[in-house]
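Note that one protein chain of the assembly has been removed; the remaining protein chains are unaltered in position.
We call the chains A, B and C, going by the order they appear; numbering starts again at 1 in every chain.
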Amino acid sequence: METMDGRVDSPELEQLYADFEANSTAPLWTQRDDLMPMTPAPAAVPHVWRWSNLYDIAKRSGDLVPVGRGGERRAIGLRNPGLPGTAYATPTLWCAIQYLGGHETAPEHRHSQNAFRFVVEGEGVWTVVNGDPVRMSRGDLLLTPGWNFHGHHNDTAEPMAWIDGLDIPLSNYTDVGFFEFGSDRVTDEASPDVSRAERLWAHPGLRPLSGMEQRVSSPLSAYRWEHTDAALAEQLALEDEGYPATVEQGHAAIRFSNPTTGGDVMPTIRCEFHRLREGAVTPARHEVGSSVWQVFEGRGEVVLGDETHRVEKGDLFVVPSWVPWSLRAETGFDLFRFSDAPVIERLGFARTYVPERDGVR
Amino acid sequence: METMDGRVDSPELEQLYADFEANSTAPLWTQRDDLMPMTPAPAAVPHVWRWSNLYDIAKRSGDLVPVGRGGERRAIGLRNPGLPGTAYATPTLWCAIQYLGGHETAPEHRHSQNAFRFVVEGEGVWTVVNGDPVRMSRGDLLLTPGWNFHGHHNDTAEPMAWIDGLDIPLSNYTDVGFFEFGSDRVTDEASPDVSRAERLWAHPGLRPLSGMEQRVSSPLSAYRWEHTDAALAEQLALEDEGYPATVEQGHAAIRFSNPTTGGDVMPTIRCEFHRLREGAVTPARHEVGSSVWQVFEGRGEVVLGDETHRVEKGDLFVVPSWVPWSLRAETGFDLFRFSDAPVIERLGFARTYVPERDGVR
Amino acid sequence: METMDGRVDSPELEQLYADFEANSTAPLWTQRDDLMPMTPAPAAVPHVWRWSNLYDIAKRSGDLVPVGRGGERRAIGLRNPGLPGTAYATPTLWCAIQYLGGHETAPEHRHSQNAFRFVVEGEGVWTVVNGDPVRMSRGDLLLTPGWNFHGHHNDTAEPMAWIDGLDIPLSNYTDVGFFEFGSDRVTDEASPDVSRAERLWAHPGLRPLSGMEQRVSSPLSAYRWEHTDAALAEQLALEDEGYPATVEQGHAAIRFSNPTTGGDVMPTIRCEFHRLREGAVTPARHEVGSSVWQVFEGRGEVVLGDETHRVEKGDLFVVPSWVPWSLRAETGFDLFRFSDAPVIERLGFARTYVPERDGVR
Partner (left out) sequence: METMDGRVDSPELEQLYADFEANSTAPLWTQRDDLMPMTPAPAAVPHVWRWSNLYDIAKRSGDLVPVGRGGERRAIGLRNPGLPGTAYATPTLWCAIQYLGGHETAPEHRHSQNAFRFVVEGEGVWTVVNGDPVRMSRGDLLLTPGWNFHGHHNDTAEPMAWIDGLDIPLSNYTDVGFFEFGSDRVTDEASPDVSRAERLWAHPGLRPLSGMEQRVSSPLSAYRWEHTDAALAEQLALEDEGYPATVEQGHAAIRFSNPTTGGDVMPTIRCEFHRLREGAVTPARHEVGSSVWQVFEGRGEVVLGDETHRVEKGDLFVVPSWVPWSLRAETGFDLFRFSDAPVIERLGFARTYVPERDGVR
């Protein structure tokens, strides 16, 4: 054991270090560099999961593991290889593939954790949020913010799989979670095309006068693909016509927002959708905070730190804090992203660095 | 002249009152009750303007008065009978009918005053906001927030009329206005169905990543009738199905909002749309602040203080501060409303009193 | 009568203008320039009131006019010469000298209007705010935000005068005011040095845990001269030591703030205190919105538009919107200021122009 400046230990010093331990204390000077690195040094690592593998595992789970009360969901979490012993995609974000066989039901419950579903393929399941059945179809983002009862039921004979995103790791780490069981069946088994939440809220720039209070999470429980697709297509068309609309050349993007505030859909999770033209390349970006991406359509490369991965429809990858990422589109390239950016921003820790734009420091 | 408690004036007192005047001062005690009434005592009065009269006057103006630089707009303001010598609908709000003949142009300018147009009938004019042509059609709300260049041009051979709403009285009273002339012709004479602002912003709950800053006014320059109509229809349908959605039984309403904040479309003007079922009646409401209503469709009665008026499509009426108002729908009854509520709320003066709900005080 | 472009009137046109009038309407084009000037064109004019005159008039009022229920206050308002028929200092601000003879009481009442007192000389009166007696002494700023009961009583045999500032003109214009009579005597005739509000709130950066909600107005009803004086003295001392602290060279200033938000003390009125070193000169400033100043100590010149006035202790002057103002200190020069800046800022109309800094446009 060494002192702060590397002297060899004396018996007194050995005793001191033993007393640190015995008194439930620990010196800063032996671990300062680990605790307070010069730049973020995440344990989480960049990683890619293949949709084909995930779907195969999920399907086999569907055959072998019944869904029901207790386990609650047939959800298989992405475990970051840098975070052994957990099922965390990043320190703050959980991401799982959830699978529901024909006519199966995942029972209702509610929890403090904020959750969403994103559908890369398939249809036939309704998620019921506080008694309001919400259709799940390809390209849709479905919200179940904290403490809303929700269950899922498959109205068809065909299985369906999608991804779940939650703030479980952060909630678990900070010890903030409550959980409550609800109905074993979903409380409304109807299968309407449009949920009541959408009927009230999915009108651009219009708010019901009966719901004028600010809400911490979006009251709009479904963001439909047709709108997302149109918004992205318009950005690229405007770019073609010479007007500013995209994030950068060939790169359209939207953020899903809470219509009562204009802010993020939930206090802990940001959701975005990105579309790159064929051939587009984004400059490398370092960002504080972590994110998970899923390819929705098309094919391209993602550079994560030093490694380049070829990814296609359904593939998922994580970007830990401050690991530079960039995208290259081989075809038109559509990607869904979620991140802990609202946490980082609300706590005052946000930083971004784009060497190509900001210069080398 | 009397003292505070009614004594007859002495010569000393007369001299004192003369000296008040000579020294550019005035005593509070002789006018306290006027300046600080027990409840709001507006000089403005409730009033109804008939669309047929307004349209006739506007049309004759179109024949007789050219539109052009200097006068700027062929707009005829509603003058509240309680506010002689002005052209104010209320102390804070300007409302005018504007008329543009076939192929005419109202030149571009910009001003601090916030403005909108609402179209009760007709089509064929494009308002060009900062170079972005915005189609004007029945039922649409079109914004030109403060300091945005804007002009109007009629792309057809037919005349068109609509209403303008501005905060001219408030701006004028508080001496906050700047004005700047722009192009004599509109800077883009195209006549697209959809403006660029809508292409970027009119997607429910979706924000372009290139426009994530908060804005004091809405970037969405057109709120289309199809969305307004659908939102109101859904509220009544949900009510029919037994779910909470309306303001009160048979009374649906939406507020037009700024998607970057969830707040009002402009800092000084609130815009809403109300729909009553046939037979619906709203309880009398006293509200601090003033508003202007226009019947969009249907027929009914409005009670303003002690007077009842029968109103139909296109008719306009004003509700001064604290004057109780209620509506009775003879048919399905659609009304557009704008008010100074954001001013009242931001300055901390908001109060509402509904005797039927709150009890008599 | 002429048309928009100066043609001579035809009979049809004369009829049209008559019909405008008959139909409670008015054309924009004949008055556009008045209603929407190129830059703010206030009717209010710069003006200076001499404290010696005001005090003399107030004292004579004290001899001749009893204070009591109905008139409520022996307050003599500054009437802007540009706003005849009113008692308004500016379109938004009321400013009066209030005078209370030995052992007199001004009865309790409350109103929507926000009010403060500022004491340029004297002592002996307590203002009682919601039952909390607040000592009034030279240099103190005392708040009575909207809808708080308040009365004043003179605990001594000597008269006392001070200035009142209120948002009466704005409140009256926008029809937002309510008024309620309270106790004829003040509800607590004690004369403590320190109010309960100060005991709870006048600790720098500390908030009582029992009062953690945000409040629209400051809960701190007294801002004492000893703190204001110290804050200003420190700014100049820091400037002497080479550190940034002042607004500009030789010009220290503080804003009175609401400790629950950091914002203005009341939603409609901003209060500040300025101190110039002997010889200091401020550059001419154009600001949207109006303000009233009172010299607290020292002597100097104020330039208001084209006119220069020599002012000294107690003198008051008004600065209408966009009229450039600057100060020149002949001695150390202390000035209290209040303005409608929170109104202007909350409504999105704020602009400042300092030619010396921003260049000529």
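A few comments on the model shown:
The rule is short, and it goes like this: a residue touches a chain if its C-beta (ideal position, glycine included) is under 8 Å from a C-beta of that chain, and two chains touch if they have at least 3 such contacts.
Given the structure is predicted, the values throughout are model-derived calculations rather than measurements.
Note that the undisplayed chain, when the full complex is considered, contacts A, C. Although one chain is not drawn, the whole complex shows that of C:Ile57, C:Val186 or C:Ile254 it is C:Ile254 that touches it. The residue from C:Arg69, C:Arg199 or C:Arg310 that touches the chain not shown here is C:Arg199.
Think of the hidden chain as still there; on subunit C it touches residues 196, 199-210, 212, 214, 218, 220, 223, 227-228, 230-231, 234-235, 237-238, 243-247, 253-262, 265, 272. Mapped onto subunit A, the footprint of the missing chain covers residues 3-5, 10, 12-13, 16, 19-20, 23-33, 35-42, 44, 47, 49, 53-54, 57, 60-61, 63-68, 70-81, 86-87, 91-92, 96, 111-114, 146, 168, 170-180, 216-217, 267-268, 288-290, 320-322, 340, 343-344, 346-349, 351.
Here is the rule we use: only the chains that are shown with their structure count from here on.
Taken as a graph of touching chains, this assembly is arranged as a line, each chain contacting the next along an open chain of partners. Here the chain pair with the top count of touching C-beta pairs is B-C. We define each chain's centre as the mean of its Cα atoms; on that basis subunit B and subunit C are separated by 30 Å. Chain centres here are Cα means. That of subunit A falls 43 Å from that of subunit B.
Centroids of subunit A and subunit C (each the mean of its C-alpha atoms) stand 52 Å apart.
Not a single residue position of subunit B touches two or more of the other chains.
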